[in-house]
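Missing here is one protein chain; the remaining ones are kept as they sit in the complex.
== chain A ==
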Amino acid sequence: MIPAAFDYYRPKDMGGVIALLQEHGDDARVMAGGHSLIPMMKLRMAEIAHLIDLQDVAGLDGITVEGGRITLGAMVTQHQIIDSAALLAAAPILREAALQIADPQVRYMGTVGGNVANGDPGNDMPGLMQCLDATFTLVGPDGSREVAARSFYHAAYMTDRDDSEVLTSVSFAAPRGGYAYEKQKRKIGDYATAAAAVQIEKNGDVCASASIAMTNLSDTPVWSKAASAALVGTTVDDAAIAAAVAAMQADIEPVEDNRGPAAFKRHAAATVLTRAIRRAWDRA
């Protein structure tokens, strides 16, 4: 499995990356950890004439927790997320999700930026970032701009990012309350059959706020406003959870593939969301 030939670049700063993207247009692609792109290149489903490796670009691998805001550079790996005591304290849902991505070797290479920017509906970080209402920073020839995770995904592999832009960081307010990332997969290393990201805040016995996002159940991640709203003001009893699950079902559009028929995916979606809500509520 030998990929088509390409020219390889390892620029040291974002200016160099943008210049290459402008020079080569559609023929160029940036690569973070490469664990989605390289398999596609080996299968020759992707032919990249100019491959721009981001590993030496300065300033992309930081984790900062400051003033209640968390920022992850695009090149932060899943392994770094799992290892970060600061992140575990500030946003433990990230570690819970990262531990369910791929396998140990892949997590040393796989990055948060690659995971969210690729637009693969099977990736876990996009749904998680929608749950957290994260903002993505994109840098292009005209400077940088910010896009909400909840409006970044248009269709499978189609995102708001222009070909001449690079996603450089994700940031979000430190979440409050209980959390859970629940993923059903066929085996280690597989993408989700269904996964749910849930954050819940409790006020006394009542749910004060909730955020629910689902993974691999449509051609984009799905942040379900209605499912989130179904929990607010309730004691998150069985009836409230059933209402949230029903609302979620109206927002997803699973299709049959090698992970099962659509009806099975709806069943798995209901199961993972029910579990995630219960666990998040217990932790709230």
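Throughout what follows, a residue touches a chain if its C-beta (ideal position, glycine included) is under 8 Å from a C-beta of that chain, and two chains touch if they have at least 3 such contacts; residues count from 1.
The rule is short, and it goes like this: contacts and distances are computed from a predicted model.
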Quiz item: From the names "Ferritin-like domain-containing protein", "(2Fe-2S)-binding protein", "Thiazole synthase" or "Carbon monoxide dehydrogenase, small subunit", which one matches the UniProt record for the unseen chain?
Solution: "Carbon monoxide dehydrogenase, small subunit"
Quiz item: Of the listed residues A:G34, A:G73, A:G127 or A:P175, which contacts the missing chain in the full complex?
Solution: A:G34
Exercise. Touching the absent chain in the whole complex: find that residue among A:G15, A:P141 or A:G189.
Key: A:G189
Practice problem: Kindly state which of the options A:A5, A:M45, A:A58 or A:A85 is in contact with the chain not pictured. | Solution: A:A5
Exercise. Would you mind spotting which of A:K42, A:H154 or A:R186 touches the chain that isn't drawn?
Key: A:K42
Exercise. For the chain that got dropped from the picture, name the residues of chain A it touches.
Key: 1-8, 10, 34-35, 38-39, 41-42, 51, 53, 55, 79, 102-106, 108-109, 188-189
